[in-house]
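A single structure is presented below for examination.
Each chain you see keeps its place in the complex, though not every chain is here.
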């Protein structure tokens, strides 16, 4: 069983900056922990700051055999990218929208989600635990 | 360890109507399953269609000893109730916003959350699994 | 054959206050008149100022055998209650939206109807005759 994690802009800084918001653990460490914790799952991790590369990657993931679903944290593109929303709509794999911070408690422009119109659901506000809950959800998915 | 589940308007119909949306399992059955699955947790379940009774209940839960947190699915009040949002702000227990449907893929008036301004996070779109993920989150809470 | 009339906030004052707007007949008298005028119909009358009790009552009415439909005057909740609109959507009995005053000739905030998204139609502006026309409609309903 495979699960993909796709991270958007600025998430490469996690664990390196703004630790008060995002904690001090890097994504590399987090993915490593997940691999240990869920040895039965193959994790595919991808991060890019480029909107179009995220679209490219979603297209590619749709062809990956045995992939149960995608955890997508589109960062700032969540709120502005019609194109990324269209990409989620175009692929068949289930996508879960992930946010580390509680976007609904932040600025108004973060309350819009073009991605969310086509995902199966959303988990937001629990830091890296948001991903963990998403993994549990996808493992449970029929 | 105690965990509270608070359900708002129309959620008493779950499992009885609109099964295509909400599935055919009632909340009573779901809570019963949870009790079996997590014997170490005491579940406090409450449902009301009355906005003010939900506020009353949140006030009371804040005084419950050993309560790790509250899963709140405020239903339609999520999007209109300043008073309920104020209640969440006033209490100290951590509150997780829960929705069975993916509200971000529905009508525009469901994209506003007065509750979400004061919760620690949100899980939406996974039917009853939204609650299950919320329980896992609260069990994990330091 | 049964027909239910459900009245929302402040409609208990009808006939007692603001007679220039709502006339001098109380709802009790009106229902009594209806019973005389339509002896073949059993009228179920309910009024509450509490939003959640209106939701409760709609849920209950949906289980009443022989009920042809519901006349719902949700008063001020018409324009603000997503939860009440969801309740109308959840039940199967046909609901007709009723207003005594012509809401479309009043303040802008009365031109929104969350209830109306799920009713079969609307009758507004004819005082108590709005209900009478609604009764005729439901009696005629196949």
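To keep things simple, chains are lettered A, B and C as they appear, and every chain counts its residues starting from 1.
What we mean here is this: a contact is a pair of C-beta atoms (placed from the backbone, for glycine too) under 8 Å apart; a residue touches a chain by one contact, two chains touch by 3 or more.
Treat the numbers as computed from the prediction; the structure is a model and nothing was measured.
What's in place is 3 chains of the same protein, and the file's complete complex has 12 copies in all.
The definition used in the following text is that only the chains that are shown with their structure count from here on.
Shared contact partners of subunit A and subunit B are absent; no chain touches both.
Taking shared numbers over all numbers used, the subunit B to subunit C interface scores under half, which places it in the different class. The centroid of the Cα atoms in subunit A and the matching centroid in subunit B are 24 Å apart. A straight line joining the Cα centres of subunit A and subunit C is 47 Å long. Measuring from the averaged C-alpha position of subunit B to that of subunit C gives a distance of 31 Å. Multi-chain contact residues of subunit B, defined as those touching 2 or more other chains: none present.
Interface residues of subunit C, counted against subunit B in their complex, comprise 50-53, 55-56, 59, 62, 80-87, 90-92, 114. Across the complex, subunit B is touched by residues 96-97, 102, 104-105, 111-113, 116-126, 129-130, 133, 136-137, 140 of subunit A. Looking at the complex, you find that subunit B touches subunit C at residues 8-10, 12-13, 17-18, 48-53, 75-77, 79-80, 109-110.
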